[in-house]
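A single protein chain has been removed from this complex, and every other one stays in its place.
Let's turn to chain A:
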Amino acid sequence: MDALDRVVKPKTKRAKRFLEKREPKLSENIKNAMLIKGGNANATVTQVLRDVDQTSLEFFSKKSDCSLFMFGSHNKKRPNNLVIGRMYDYHVLDMIELGIEKFVSLKDIKNSKCPEGTKPMLIFAGDDFDVTEDYRRLKSLLIDFFRGPTVPNIRLAGLEYVLHFTALSGKIYFRSYKLLLKKSGCRTPRIELEEMGPSLDLVLRRTHLASDDLYKLSMKMPKALKPKKKKNISHDTFGTTYGRIHMQKQDLSKLQTRKMKGLKKRPAERITEGQEKKAKRIKKN
């Protein structure tokens, strides 16, 4: 139900704002994620969840309505299990189960960390990420999870860390590095990386992907947000831009062409023309 559709109206402005924030909108809020510890979550899994909470950013809040979730558990059949998922309209859209093979925590790596709340850079390496449908969804899910708020501008000096995902022979290596900008001869700096955050070696276990029609429904973009097409402009393959102008019908006899002095009407001719026109009009009437 929408906020303004409830049977009981919110009594305060604050309550009204709270409900309006949660209702479906054209341009949506930043997605929130909830991290859930399962019944049998062991130390590894708990530490992973805690690290994700630490490195990530204030937009992972446990209280508000969250459309992303991460669930950790551990049992003999599936040791060190992590389920990442997202929801559409409070209904599970995609869920992917990953097994943690190797894990190095934040506190194990003795380096300086970057402040919370910075938007990370994401890099996906390996052609596996485009080959299988599972991997493609996993990539989309990881982008959704880790990208952070969409901002129009970014401070270039504030680009501090990068999350690097590599898909290689069935395993996914997740590494986070801190960025060091070094001088190079020109404006763009040279990059050096320093391993900072948690590093995980993941293996893809089970997946529960959304049916095609539900996925299509969730990807539907409202018309208002679609980019507006500029009409009457076309491009050809060579890069030339063509424009189209629509004109009214022109009276070609009154066209301004090169003036030929010989064709110019002399005053005597103009008078006779005028008299002829008058005669025609009188005849008609």
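The rule is simple: a residue touches a chain if its C-beta (ideal position, glycine included) is under 8 Å from a C-beta of that chain, and two chains touch if they have at least 3 such contacts; residues count from 1.
The definition used in the following text is that contacts and distances are computed from a predicted model.
*Asks:* Looking only at the UniProt record of the hidden chain, which name from "Ribosome biogenesis regulatory protein", "mannose-1-phosphate guanylyltransferase", "Hemoglobin subunit alpha-2-like" or "Proteasome subunit beta" is the right one?
*Replies:* "Ribosome biogenesis regulatory protein"
*Asks:* Of the residues A:Lys11, A:Lys77 or A:Arg155, which one touches the chain left out of the display?
*Replies:* Final answer for the missing-chain contact: A:Arg155.
*Asks:* Using the touch definition up top, pick the residue from A:Val45, A:Met70 or A:Leu93 that touches the left-out chain.
*Replies:* From the options A:Val45, A:Met70 or A:Leu93, the contact with the absent chain belongs to A:Leu93.
*Asks:* Among A:Lys11, A:Lys77, A:Lys110 or A:Lys220, exactly one should touch the missing chain; which is it?
*Replies:* Checking the options A:Lys11, A:Lys77, A:Lys110 or A:Lys220, the one contacting the hidden chain is A:Lys220.
*Asks:* Write the list of chain A residues that the hidden chain touches.
*Replies:* Listed in rising order, the touching residues are 2, 5, 7, 9, 23-26, 28-29, 31, 67, 86-91, 93, 119-127, 129-130, 139-140, 143-144, 147, 150-159, 162, 164, 166, 168-169, 173, 175, 177, 179, 184-193, 195, 211, 213-215, 217-222.
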